[in-house]
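The complex appears here without one of its protein chains, the remainder shown in place.
Residue numbering begins at 1 within each chain, and the chains themselves are lettered A and B in the order written.
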Amino acid sequence: MPEFLIATAGFILMMVAVGLVRILRGPANADRMMSAQLLGTGGIAALLLGAGTGASGLLDAALTLALLAAFAAVAFVNSADRQ
Amino acid sequence: MTIALALDAGLALLVLGVALWTIGAGPTFAAVVGFVAFGLLLALVWVRLAAVDVALTEAAIGSGVTGAVLIAAAARLRPTEPQSVGERPGATMRLVAALLSVLVFAGLAGIVLFPADPAPTLGPAAAAHLPELDVGNPVTAVLLAYRSVDTLLEKVVLLLALVGVWSLAPDRFWGGAPGVLRPARPDGALALLGRVLPPIGIVVGVYILWVGAIAPGGAFQAAATLAAMWLLVMIAGLRDPPETRLRSLRLLLVAGPAVFLAVGLAGFALPDGFLSYPVGHAKPIIIAIEAVLTLSIAVILGLLVAGPPERERQR
Partner (left out) sequence: MRALLDIVTVLAVLAGAVFFLAGTVGLLRFPDSLTRLHALTKADNLGLGLVVLGLLPQVDGALAALKLVAIWLLAQLAGATVSQMIARSMRRDGQRA
């Protein structure tokens, strides 16, 4: 079970990596803003699956990550809008 | 190669890739987005290294609040963007920078791969004294008991940084309010987020502060979360940035370091001197200091992102 979870975490991380390559390359600012969205979902999934047994407080880290990814996305969109 | 090692290697490569892209990215906005992505991925790395306190700090401050500061800075630099994109450092400068980076990397690699035997560590000593403090989280013990002087000085530095940011305002704006953060046009989705997310964020922030005594967490991470929620409320347009001359605001700003300093000076009454805690009362004192500190730091971080005053004070 632990190996399976870590393997899935690695797979999802790979998906995040491929997604990041496409998003960060994206010509418009709008494409790049989506990176906060991508990390907010994929990053949290990889975090929850891949932390292994050693990390206490893991769920708190995931909660904080979710909150701050949302905040970062809002800051991006706000900045792009005021352009 | 075990699966865990493959995951770690993949994560390290991804972080490296994002970092390299951020350095090479042209437009400032793209670079800041890359930096925030880098920070969030770095939080994953810290969790893999079982340093969840650092992961919390990285996610909250390293990429969240710092990302907001950089975005605001990028917005201010926009008028000069076309000229600065074309500028690149000369070849010699880049060579020197590359050389220094390689040296630092080699030094770190040497320390990690060939540690002194036995590797020097204060871990057991730090853990040995935790029961006296009645604190379960060794990171909190280090920050607020063993090395509390460093923490006090850091908070004062934060305050000085805020004063530095305020001093960027022209004289006539001193004491006024920072510019509004809300978008030009009303946005229903943003207003919804600004109403629903902050209460949740505040609960999470207070929880992280409270649980920091026994599990990963603490004042700094909680303060960053609270600051992010306050900024979200301001960005959604539900509240305006406060005037910087308000006495209540300034009291909040200094309360944290002041209480910390007061506890420190009271420590002179005890045989160990500055910032020593009476035996058996360490934990409530630490929690009290952390609570006031969280409030102060949250306000400081929020005002740091809001920027220097841009409007005249209301008479």
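Basically, a residue touches a chain if its C-beta (ideal position, glycine included) is under 8 Å from a C-beta of that chain, and two chains touch if they have at least 3 such contacts.
Keep in mind it's a predicted model, so treat the numbers as computed, not measured.
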Partner chains on view for the chain not depicted: A, B
Full-complex contact with the absent chain, from B:139, B:197, B:223 or B:282: B:197
Hidden partner chain, residues of chain A it touches: 1, 4-5, 8, 11-12, 15, 18-19, 22-23, 26, 28-31, 33-34, 36-38, 40-42, 44-45, 48-49, 59-60, 62-63, 66-67, 69-70, 73-74, 77, 80-81
Interface with the undisplayed chain - residues on chain B: 187, 189-190, 192-193, 196-197, 200
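Everything below uses one rule, namely that only the chains that are shown with their structure count from here on.
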Chain A and chain B: spacing of chain centres that average the CA atoms, whole Å: 19
Chain B-touching residues of chain A, taken from the complex the two chains share: 3, 6-7, 9-10, 13-14, 16-17, 20, 24, 29, 32-33, 35-36, 39, 43, 46-47, 50-52, 54-58, 60-61, 63-65, 67-72, 74-83
Chain A-touching residues of chain B, taken from the complex the two chains share: 3-4, 6-7, 10-11, 14, 17-18, 21, 25, 27, 29-30, 33-34, 36-37, 40-41, 43-44, 47-48, 50, 52-53, 55-56, 59-60, 63-64, 67-68, 71-72, 74-75, 78, 181-185, 190, 193, 197, 200-201, 204, 207-208, 211, 215-217, 221, 224-225, 228-229, 231-232, 235-236
